[in-house]
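Down below is the structure, laid out as structure tokens.
Removed: one protein chain of the complex. Kept in place: all other protein chains.
The letters A, B and C name the chains in turn, as written, and every chain counts its residues from 1.
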Amino acid sequence: MSSTYGQMIKLSIFGQSHGAAIGMTLDGVPAGLKVDFEELQAFLNRRAPGQNDFSTPRKEADAPEFLSGLLDGYTCGSPIAAIIKNTNTRSADYRNLMDCPRPGHADYTAQVKYGGYQDVSGGGHFSGRLTAPLCIAGGLCKQWLAAQGIQIGAHIAKIAGISDTPFSPVSPQLEQIGTDFPVLSKESGEIMRQMIQNAKADCDSVGGIVECAVTGLPAGLGEPMFGGMEGRIAQIIYGIPAVKGVEFGAGFGVAELRGSENNDPYIIEDGAVKTLTNHAGGILGGITSGMPLILRAAFKPTPSISKPQQSVSLEHMSREELIVKGRHDPCIVPRAVPVVEAAVAIAVYDAYLEWKARKS
Amino acid sequence: MSSTYGQMIKLSIFGQSHGAAIGMTLDGVPAGLKVDFEELQAFLNRRAPGQNDFSTPRKEADAPEFLSGLLDGYTCGSPIAAIIKNTNTRSADYRNLMDCPRPGHADYTAQVKYGGYQDVSGGGHFSGRLTAPLCIAGGLCKQWLAAQGIQIGAHIAKIAGISDTPFSPVSPQLEQIGTDFPVLSKESGEIMRQMIQNAKADCDSVGGIVECAVTGLPAGLGEPMFGGMEGRIAQIIYGIPAVKGVEFGAGFGVAELRGSENNDPYIIEDGAVKTLTNHAGGILGGITSGMPLILRAAFKPTPSISKPQQSVSLEHMSREELIVKGRHDPCIVPRAVPVVEAAVAIAVYDAYLEWKARKS
Amino acid sequence: MSSTYGQMIKLSIFGQSHGAAIGMTLDGVPAGLKVDFEELQAFLNRRAPGQNDFSTPRKEADAPEFLSGLLDGYTCGSPIAAIIKNTNTRSADYRNLMDCPRPGHADYTAQVKYGGYQDVSGGGHFSGRLTAPLCIAGGLCKQWLAAQGIQIGAHIAKIAGISDTPFSPVSPQLEQIGTDFPVLSKESGEIMRQMIQNAKADCDSVGGIVECAVTGLPAGLGEPMFGGMEGRIAQIIYGIPAVKGVEFGAGFGVAELRGSENNDPYIIEDGAVKTLTNHAGGILGGITSGMPLILRAAFKPTPSISKPQQSVSLEHMSREELIVKGRHDPCIVPRAVPVVEAAVAIAVYDAYLEWKARKS
Partner (left out) sequence: MSSTYGQMIKLSIFGQSHGAAIGMTLDGVPAGLKVDFEELQAFLNRRAPGQNDFSTPRKEADAPEFLSGLLDGYTCGSPIAAIIKNTNTRSADYRNLMDCPRPGHADYTAQVKYGGYQDVSGGGHFSGRLTAPLCIAGGLCKQWLAAQGIQIGAHIAKIAGISDTPFSPVSPQLEQIGTDFPVLSKESGEIMRQMIQNAKADCDSVGGIVECAVTGLPAGLGEPMFGGMEGRIAQIIYGIPAVKGVEFGAGFGVAELRGSENNDPYIIEDGAVKTLTNHAGGILGGITSGMPLILRAAFKPTPSISKPQQSVSLEHMSREELIVKGRHDPCIVPRAVPVVEAAVAIAVYDAYLEWKARKS
């Protein structure tokens, strides 16, 4: 199924980049949950385009229109549906992509899969624009988790090879994340911005890594094997276009560690069981340990670059040089930060409801 | 849900390490598919313990007993069920773990989640032993994919910081993988084995990375967003105990690349559309491109080490030193290689059936 | 999950009767399927209110607005989303129902379930109005099935105790169903209409039965046990408000029959295997036999009647007499006929795609 996620809540995302509207339905949410619309809009604005000099100049409000599921600012128990109308589209930019697919984009795979019936404009259903409805759902879940004392925050861990200060695995510095540019180290942030500008000047793009932390989680969320927290989070994170890697805790670094280094020793702190370190990223056997949940997602460089690229004509089966037109971010990582938070919020809220069902 | 996976096929895994039996049911498989039992047993033997000097000496045949779903060597359309009886168990080794959880293991999270009712012996349902039924299901799917010209192979990419030769992303050397020790470079393999022996001598363990490739895949498998190949593969790979990272194609390396480097240029080769490079790992927009599908999974060092470790008594809420008894692999990565192949085979076969349903 | 249905296609229905809009998303539909919008609108009009003198005078166009999933009149592979805006609402009619629930309606159960947060206006998410988006999805599936030679038709089998001529189980008379009033016997239809008028005059309502037939089905659709055609059809039919019974073939009549009467003898006709009778309703072991699929659904009398009724005040826990205001059909059965067709079309199309995935 293309666009449905969740065990207790069913998130269904729909829309094409240049269609009439994009949107989402979120089914299975309990009644009586408060929604702060201003906070939600502020969250959506963090993802919206046109926020700074290196993101795409296409400016759209990304103001969600709620069609159902809410009444007087509270969930009413029925499925929540929200849409964002598309207003500022330039479809002519994409006309040639049916024949000549953009390298690194889904143009070719969609062509094969849908046999020429796909909506190619703006990337269709594969567009990064589809992360806007993901952020509506995630922004709501984030609020409902916060009401339970569960906080989610993310920052840019790396762009173009430049690293930010990492989160402390046992006490992630959520409150120190920059609001203008979401990094912990202002200096690293400055260099990252310069790298993005350099890439832009070269008609090129750069990739990066987003690191996300969840604090305040009770121990016991998640199910063993295929219902583990890593798997359910990875599944939704991979639903974000451009993600090519997801890791938890020490992640790929575990291949350099010995068991005696990687194992997190148990301690008693303030009358509670904790671990001295947190290489596990707050997850053991797929189940939350009560320590902060830490993960990282790798985003490839924006495939749409204006540099000439080698492609082919599918009609003539011949070599073609492609110049991608249209407006594109030279780096999507800054805007991807709230999207990762949204995806994690949805997965965690889903696991939270499942946990409630089975605990005594 | 703990142990159910799949859209078109439903894999359900059950059992505890030291219970009566472990097993699996696989529902939704078409009728008339041939099963080669010898080949399946050979595949299971690659995962089985006691194969060499550094894997756990516990020797069990891992011979599956099929209860249903097969008739005269062919699938008969009804759910396939198979079990492996547990014969060689030493539960007394685990008695103290209810009170004093092993660092890096699921003892503590299971205790919180199940309130003391969990089966702690041998790790219960969280044991690596549960990968045996995963390999039954995966071994079958591997055969059915091979009948369609789709091959799956994996090797050890890294152990204890020592790297093997990587797969060629455009033409992975599946046939060059060692049968005794699954690496491409015999020299690297020798050093890895030495590193494992060193760790064992230190009563310690080491982690590593498995790289897996799928060749012969048609373009068009997978669905956009949450049904993408990366998400569905990651979800099942994270069902394997000890996995802390999953990446595709260039993976976390994309954070160092520019778009012009990461984008794979299209070419025409033998009358077919291919890409010159394969940073995408054979997946664009969640959908297979026809190029080899490449992924890597990071496995943490075996948490059960016989070195003294710091833990706590849950009853007395006091500090305790823990000596883990029992027999444990100093490195699970060699045995994890077929398990990754199995997980990928299940995910790909599931996507293959879904693809059949929607193509015209 | 409240409003999600399907194995291969995921239908998600949202909206409240008096909210901003009602709608549906339909995910998992293949690309390249043609949509005839005029035919769809004609189908929706059969369900729409205000069509005759005994249906509710509330007149709404029920004109779907497609937001995604279609391009130039064909499915494009991405999820289909469509909404119907609510224009003609009179919420004040429903104000008192939070305290004083209407007998036979979901007011009380919603109050308990949602703790006072539910949207009570017009029945909220429990309203019969939610069958409009079901008919959008079903109308589409009906067209796609028709392109495969599969026809679906339904008629009123009974209203207020008056029976129509039943379908011939081996050769249902789909083409003889009245277009003005969907019955096979014009005479029975006249009496039914009179019974409805009588009930209306008495400020009362009447119930009935809808019979539906599917012809042109290949043998082999459906899966055994919980994936059988009866179960998957019943699940979606029970999603229609007011349904209290679903039966297939001889249905509850089997309790009067002997095996020798109920068993359908096999015959060869035109070189194909058929059955002489069709007590099975075209389903054996949950799987289609190639004979017409026949089912009946019982609809209770509209619970909203203007006759005074006995209820309670939930606030004061005291007896109350209730006069239901608002406009309500004295019999919903005529408008339910296309809704049953829609539900069956969705279930059959879902099973059809699943069948394609597994057949060789």
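Observations on the model:
The rule we apply is simple: contacts are C-beta pairs under 8 Å (C-beta built on N, C-alpha and C of every residue); 3 or more make two chains touch, one makes a residue touch a chain.
What you see is a predicted model, and the numbers here were worked out from it, not measured in a lab.
Within the whole complex, the absent chain has one touching residue among C:A42, C:L257 or C:I323, and that is C:L257. Of the listed positions C:A63, C:V112 or C:A147, the one in contact with the omitted chain in the full complex is C:V112. Checked against the full complex, the one of C:I9, C:L67, C:V206 or C:V337 touching the unshown chain is C:V206. Within the entire complex, the positions of subunit C that touch the omitted partner chain are 1-5, 7, 11, 13, 101-106, 108-110, 112-113, 115, 125-126, 130, 158-161, 199, 202, 204-209, 219-220, 223-228, 230-232, 234-239, 241, 243-268, 271, 273, 275-276, 279-281, 283-290, 296, 298-305, 307, 309-312, 314, 317-319, 360. Contact between subunit B and the absent chain runs through residues 1-4, 10, 12-16, 19-23, 25, 27-28, 31-32, 65-69, 71, 74-81, 83, 110, 113-119, 124-125. On the side of subunit A, touch with the chain left out of the figure occurs at residues 8, 28, 30-32, 78, 223-224, 353-354, 356-360.
The rule is short, and it goes like this: only the chains that are shown with their structure count from here on.
Of all chain pairs, the one linked by the most C-beta contacts is A-B. Of all chains shown, A has the CA centroid lying nearest to the centroid of every protein CA atom.
If you average the CA atoms of subunit A and of subunit B, the two centres end up 26 Å from each other. A straight line joining the Cα centres of subunit A and subunit C is 39 Å long.
For this pair, subunit B with subunit C, the centres built from the Cα atoms lie 45 Å apart. Contacts with at least two other chains are made by residues 28, 31-32, 78 of subunit C.
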